[in-house]
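Omission of a single protein chain aside, the complex is shown with its protein chains in their original locations.
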Amino acid sequence: MEKFTLTLKSVPAESLRTALCGVVSSGNLEVLVEHHGVEDACEIEVSTSAHGFRDIWEAVLNDFAREHKAGGLRLSINDAGATPAVVSLRLSQAFEIAGAP
Amino acid sequence: MKELFDRLFGMGRHDIATEGRFLHGKAMIGEEKATVIGTFGHAAIDAVLALRISKAILEAVSEGPHPILFIADTQGQALTRHNELLGLNGYFAHIARSVDLARRCGHRLTTLINGEAVSGGFLAFGMLADRICALPGSEVRVMDLRAMSRVTKIELATLEQLARESPVFAPGVENFWRMGAIHEIWSETDNWQDRLSSAFSCNGDERAAIGFERGGRMLASPIAQCVADA
Partner (left out) sequence: MSYFEASARTRILGLVDAGTFQEFCPPEMRQTSPHLARLDAPLSFDDGVAVGRARLSGHRILIAAQEGRFNGGSVGEVHGAKIRGLLDRAMTERPSAVLLLIDSGGVRLHEANAGLIAISEIMRALLRIQAAGIPAFALVGGASGAFGGMGIVTRLCNEVIMSEQGRLSLSGPEVIETVKGVEEFDSKDRALVWRVTGGKLRRAQGEATRLVEDSIPAFRAAAKELMESHFLHPLAEKSLHDLLEDQERLSERSIEFSDARDGQAVWDARLSDSSRVPEIDCEEFNRRLLAK
């Protein structure tokens, strides 16, 4: 597994509760949304079975942090080789379920 | 088999018949008369054999509380489409219920592994006893490493390497002992008659706790506790 953590600037989230979204199966991933201390930053921890795609991850996660009010959230990802499109979709779903507008 | 029975119960202290791969009869354990129910010759347990096992258990229950010894030697469940169609899992569940009834009715239950104890066969028959002992040279497994490597797509060499460090997936009586699923491993030089008597004087299901003490299963006990007490 390849693991890394990113801390990205993001507008503070309006509300949230803990949520788990998605399933760790081939070509899919799960995202756990939790609260974390720093209001204007989103911390994202990735553990992925697909090695050598960190650049693509960073691009997808940067887009997410820019487009959503994700400040103060900690996202933890267990990935089993999802495509960038699936990653984006799951992140948005997790964000929705967690109750942030 | 007679040689084994002589060693376990003493000469002239057992009356056990065999039919196919099934054995059933009475024997003296210490000063108590016990029912003996078992399989031998690495039996594959199919619906017919499963029914014989459960019938023997229910017969013992109808006789009132006395010790029951299971002697297990099974390569696992019979692998046929016919047995799946019948619902072999339901036949195994029925054995488990019969074992549970025997326990609730006050029978003490011990399993002796004599040869092989594999996967589903072991799960249904033997593993639910209060105490499990293994004779020397026995083998316990879910699946051999080669087949495991094929199914999990993990290199055999990796599995072999890890099997040396951890008792958690590799075949072996010692591994199951460390995990708390086997209470005693007997040796060739032991007095088996004495060991059998003392096995029957123990009780209770503390397998997860034993597995923790022996360092084989560090999480099972605390996680179950965490859910039970949350």
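Lettered A and B in written order, each chain numbered from 1.
In this section, a residue touches a chain if its C-beta (ideal position, glycine included) is under 8 Å from a C-beta of that chain, and two chains touch if they have at least 3 such contacts.
Since the model is a prediction, treat every value here as computed from it, not as a measurement.
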Given B:M11, B:A157 or B:A228, the one touching the chain that is not displayed: B:A228
Hidden partner chain, touching residue among B:I37, B:V61 or B:A199: B:V61
Absent-chain interface as seen on subunit B, which is shown: 47-48, 51, 54-55, 58, 61-62, 77, 79-94, 96-98, 100-101, 104-105, 119-120, 122-124, 127-128, 141-143, 148, 151-152, 154, 158, 162, 166-170, 175-176, 179-181, 205, 207-208, 211, 217-221, 223-230
In subunit A, positions touching the absent partner: 1, 18, 20, 22-25, 28, 30, 32, 34, 47, 49, 76, 78-80
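Here is the rule we use: only the chains that are shown with their structure count from here on.
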Averaged-CA centre spacing for the pair subunit B and subunit A, given as whole angstrom: 47
